[in-house]
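Each remark here refers to the structure printed beneath this line.
One chain of protein is taken out of this complex; the other chains stay put.
The block that comes next holds subunit A.
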Amino acid sequence: MLDNNMKVTDAKKRYSAGVLKYAQMGYWEPDYQPKDTDIIALFRITPQDGVDEVEAAAAVAGESSTATWTVVWTDRLTACEKYRAKAYRVDPVPNSPGEFFAYIAYDLDLFEPGSIANLTASIIGNVFGFKPLKALRLEDMRLPVAYVKTFQGPATGIVVERERLNCYGRPLLGATVKPKLGLSGRNYGRVVYEALKGGLDFTKDDENINSQPFMHWRDRFLYCMEAVNRACAATGEVKGTYLNVTAGTMEEMYERAEFAKALGSTIVMIDLVIGYTAIQSMAKWARKNDMILHLHRAGHSTYTRQRTHGVSFRVIAKWMRLAGVDHLHAGTVVGKLEGDPATTKGYYDIFREEYNPMALENGIFFDQDWASLNKMMPVASGGIHAGQMHQLLTYLGEDVVLQFGGGTIGHPHGIEAGATANRVALEAMVFARNAGRDIWNEGEDILRDAARTCTPLKQALDVWKDVTFNYASTDAPDFAPTPEVSA
């Protein structure tokens, strides 16, 4: 009788035709010491009732590497010990009966260099519909330096982006043009002009602004660049607008990006839904053409939000830093969209640090060395306004784009006033922080003082003073209590 959770070492028994448990096939190796060059994936597994967690972990390891449901003799033509992914550790998830963290190590030779498509086809390609599991979530990955170095990384990076924009020492400010749909190119450019002249650094197309009957993409690009340059002359600052080049084919995206370049745009934008390979192609294009590349994470919540199934956003963030985008949305903590403070800090660290030490309280399970890959600029967008400036600066820090869409365009005295309110609030808060003030506790006083010499800020504070989005998060770390976001 073979032990269910024990690797079968006798070659004859191991390779005789029939079905073995995945653990018996060698996908469970509790004594395995991961090599520095291994890719490690951490899955949250929820086995079906009666399915042993070790066998479930081994099954995930097997199906995401070399295994199929039955023994195959052709394994013996390969260095199969090396190619087998190895589940080596299974821990119960704290306070979550029935859920387990499974650590799985993959040999570097299982992956094509520089291809997110290949990495994801292996790690998430085949296992998420697996019947013995109720649910499966990819929580985190450790990417070895040897693998990181096969990727370009962010086309521009935070430091060079700031140098190009001539903007240092404060968060960048942006706004998404609203309404999302229906504006003509001419009217759309009006919003861009007012917002940039009022004090924003960037405006932004929304994810679904591509080329619709009400506004063809060339029209949008032409009017937006008129607005950008007018605002640049009015303020003496470098300005930009994220021209969304998302289209149905790569050829069309390149055509739109080339036109944006011809018009002198500093930045173009793509949506996550174009796919990993298209993203990598655009990142290469952006590096070659001195363009900042903004990525809107359209669609991510379909697989990142639920705690037990899908792929954590921290993993998407790691893939996108490898893939080479410069900007990526990462949550606001205080705004209208999902994100608790501790988890969001974990995302921001993945974007901006050279080295991430393990930090379970932020959902980071592994030390991660980024090997001098450029840093990605996080973008905070969705239901934020000037009255939250002290919270935003405290939670998100300095290297971030704060995007106030409604919080600019919805200002009672117009778009330019809305932009000015945000810029004054931001500069006042950065000034106060640098001067050693306790902005978390004195934030409202600092804003009120700044509003004395800035009527638009006073109006903004009056309109939005009571707006908060205080809901329980669906995705908090497993290793610390969820702090409340206070208004």
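In this section, a residue touches a chain if its C-beta (ideal position, glycine included) is under 8 Å from a C-beta of that chain, and two chains touch if they have at least 3 such contacts; residues count from 1.
Throughout what follows, contacts and distances are computed from a predicted model.
Selecting from "YCII-related domain-containing protein", "Ribulose bisphosphate carboxylase small subunit", "hydrogenase (acceptor)" or "Glutamine ABC transporter ATP-binding protein", the unshown chain of this assembly corresponds to "Ribulose bisphosphate carboxylase small subunit" (UniProt protein name). Residue A:225 is the one among A:209, A:225, A:415 or A:476 that touches the chain not shown.
Contact with the omitted chain, checked across A:16, A:70, A:249 or A:453, is made by A:453. The hidden chain makes contact, of the residues A:134, A:162 or A:305, with A:162.
Seen across the whole complex, the unshown chain contacts subunit A at 159, 162-163, 166, 168-170, 199, 222, 225-226, 229-230, 232-238, 262-264, 354, 372, 375, 420, 423-424, 427-428, 430-431, 434-436, 450, 453-454.
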